[in-house]
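What follows is a structure written as structure tokens; I'll ask about it next.
What you see is the complex with one protein chain gone and the rest in place.
Right, chain A next:
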Amino acid sequence: MNKKIVSAVLCGAMILGSAVPAMAGTADGKKIALVGKSAGNAFFEIAAASFVETAEAEGATVDTVYPEAATADAQIKVLDNLISQDYDAICISANDVNALQAKLQEAMDEGIKISCFDSATNPDSRQIFINQAGTVAVGQALLDAVLDIAGGEGQFAILSATSQAANQNAWIDAMKNIMESDDTYANLELVEVAYGDDEPQKSTDQTAALLEKYPDLKVICAPTTVGIAAAAKYLQDNGSACKLTGLGLPSEMLEYTGADDEHSCPYFYLWDMQGLGKLSALTTIALVNEDITGALDETFTAGDLGDYTITEADDGGTEVVLGAPLQFNPDNIEEMAKLY
């Protein structure tokens, strides 16, 4: 009985809603589910908040759902739940590349649009991936930072995570390729790639060892948040002339970032998580509205972010790339450190 009343009220609301087209959202009445890797990841939540804000401004309702554990099995249960409800789209940050395929295909068969962001599934499990930053763009940004901080020439080293870390290795390879193919970087010398295994102590030890081995080292580039924080502290505490850049969290890097000799890191990079959330929301809405299907070379306009073209991803699927990573420097770090 209760249900009937509720559904009658809802139907009435929908009729009223559709009768008033003045609300200019492009996604009025659409239901989108946003699925995280696990609850309590501050980094993800910045993107999620931005996603929700953007989609709701367009008139969609967004439910952010987290699995009970950071596993693919738990995400399968979440997807099962979501397929039972009448969502128009699911945007997911996947815990496993392949494990969700059966469920996501089931969802697509039910007419639910599937987009991925932050962490992609395999191409068969999605319609599009919203990539925070292309591998080459990250490599380029880091290498330019090294060139700039080193003053155009000299030795530099890389302090990475583990030797098998897929992301880090891809960025390092991109840096090496750019160095080989572009004369601009001819005077830079990459002396060593060290591995701090994403452990603070080991990263500190590796930083110390690099300084010991290469007294003329001008820059260390650490494309990992743990590595860069450890190295920043070591270099700053020891008043080293060697400078630092890489990928880091503003909140962890706040006290080490500055243009003067007192600070060890002039500037560093990370994804624009807010931008990622926004682009993900707008891309997902474009899928729902069938402005795009997720096929190669389609174009669409993502609000004030501008026009985007769908390109081929490294895994053979399709993606939109947000752009170059965001630079954190003394001008913006205090504000950004409050966010992440």
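Quick notes
The rule is short, and it goes like this: a contact is a pair of C-beta atoms (placed from the backbone, for glycine too) under 8 Å apart; a residue touches a chain by one contact, two chains touch by 3 or more; residues count from 1.
Everything below uses one rule, namely that contacts and distances are computed from a predicted model.
The subunit not displayed here is recorded in UniProt as "Autoinducer 2 import system permease protein LsrD", chosen from "ATP synthase epsilon chain", "Autoinducer 2 import system permease protein LsrD", "Ion-translocating oxidoreductase complex subunit A" or "Spore germination protein". Across A:Thr71, A:Ser119, A:Asn167 or A:Ser251, the single residue that touches the chain missing here is A:Thr71.
Of the options A:Lys30, A:Lys103, A:Lys233 or A:Lys278, the residue whose C-beta touches the omitted chain is A:Lys103.
The chain not displayed touches chain A at residues 2-3, 6-7, 33, 39, 63, 65-74, 76-78, 80-81, 83-86, 96-103, 164, 166.
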